[in-house]
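Removed from the display is one protein chain of the complex; every other protein chain stays in position.
For subunit A:
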Amino acid sequence: MDHLTIAPIILPLLAGALMVLAGERRRRLQIVLGLVSTLGLLGLAITLLLQVDGVAPGAEAVVRVYRLGNWPAQFGIVLALDRLSALMLLLTAVLGLAALTFSLARWHHAGVHFHPLFQFQLLGLNGAFLTGDLFNLFVFFEVLLAASYGLVLHGSGTARVRTGLHYIAVNLVASLLFLIGASMIYGLAGTLNMADLAARIPALAAEDRGLLEAGAAILGVAFLIKAGMWPLGFWLPTTYAAASAPAAAILSILSKVGVYAVLRLWLLLFGEGAGASAGFGGGWLVAGGLLTIGFGSIAVLATQNMARLAGASVLVSSGTLLAAVGAGQVAVSGGALFYLASSVLALAALFLLIELVERGRGVGADVLAVTREAFGEGEEEELEDEEVGVAIPATIATLGLSFFTCALLLAGLPPLSGFLAKFAMLAPLFAPGEGGVPATSWALLAALLLSGMATIVAMTRAGIDAFWAAPDDAVLRVGVVEIAPVMVLLALCIGLTVGAGPAMRYMEATAATLHAPAGYVRGILSAAPGTRGGSP
């Protein structure tokens, strides 16, 4: 078997464990371990993506299967790597590297155990994207949530503990719903392997179908709570706004885990091959997605605080994805995946950027002051000399330009990738075909345009406040390690714009595989007899 598939899980696990052993005192060692592990993950993700991209869509080898313990897929737990998993792995690694680099300037010593928690967060994310087993997905969800509880609370302070309490309570309930849904599905279908489930669902008896759909709906609620769909997402903006900047940046992919699970399971279990249950819940996804866009747009306009603005933008992006996925068309899903990549990168950059901008205005500074108070001023002072970094000339200009780029990306204005993504989602909905354009397409068009307008209005207002207001006396000091990750994330978005052709081709191949899961199912189930050792 090919052990490269499991490496993205093993690497952060080992790094995190070693960091715990090394202890808080040897922070330099922890930093080195963290950077090595995260860079390694980036390398692995790129390698895996290139390997997966090598095969033609629809072929047997479209999914790479790793059987833990070499049990046949029906009995054991499998890891499955396909285009979607590889894409998510790459996004996780990029965000992880950016957030970790950013945190090295100051945030990582605002509390204890930042580095191990960060590695376990990456472990949980990678595991959730790789696993092909429903219960294993639950376990990895718990790993990533447990780590995110620690990261959300990182830096402590009243605001974080208060929102952290809500965040943990909401997610514990979501986990219980996940368990109910998964066990109902197991009770009916007798398997937890996602591919095997997809193969068994069409053959289910008619009287069991109601129970199966109820189980799937409960499971869906658990995922949608994580994705932040209205009315399940009220916890999201406050939590994201209160979290420290590097934690918020990595959280911006956390909400996409819910979207990923919906995309994966809904298309696999209730795709066209699902017999009587095909397309179950699609209307709910579209309606929920549209309502989320609406709520997110109002929240974007209503907020005064930049961090909450970014949190509300996460809602808009989740809603857009859910509505586009719910439309259930291959080409729209391709566009949605492009939007996912672009919006995750832009949101992470925005979260990091906001912290830098707010620092100059002394608003975020009070949070940092509380942190310093809580964890002793001595440590901060002692590290001050090496951590300050150079004051970049024209710092404000750089920050302003980055903010402007973020606004363009999130609002979906030309010429950047946000616009291309929205166009790629909308164009197939209005393609000339039989029977005219359905009302939901018009609704989605209106929602996307209005949410884009709301975003641009809100971000312009925030930008004027932040950059054009009378400058403070205090010189805004921003380290190179802090601005570099923001620039890299935005440069990647620009890269997505320039290289939109190959990127879109990849996304469309991904969407084609997702909408025709027969190859995926066959690939996993046919890998049954164990090949002992050696290469595949």
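Quick note on the criterion: a residue touches a chain if its C-beta (ideal position, glycine included) is under 8 Å from a C-beta of that chain, and two chains touch if they have at least 3 such contacts; residues count from 1.
Operating definition for what follows: contacts and distances are computed from a predicted model.
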Exercise. Which of "NADH-quinone oxidoreductase subunit N", "Na+/H+ antiporter subunit C", "Spermidine/putrescine import ATP-binding protein PotA" or "Carbohydrate ABC transporter membrane protein 1, CUT1 family" is the UniProt protein name of the chain not shown?
Worked result: "Na+/H+ antiporter subunit C"
Seminar exercise, completed: The listed residue (A:36, A:173, A:276 or A:464) that touches the chain absent from the view is A:173
Seminar exercise, completed: By the document's definition of touch, the residue of A:21, A:165 or A:431 touching the omitted chain is A:165
Exercise. Of the residues listed, A:49, A:78, A:184 or A:245, which one is in contact with the missing chain?
Worked result: A:184
Seminar exercise, completed: subunit A positions in touch with the non-displayed chain are 135, 139, 142, 145-146, 149, 153, 156-158, 161-162, 164-166, 168-169, 172-173, 175-176, 179-180, 182-184, 186-187, 192
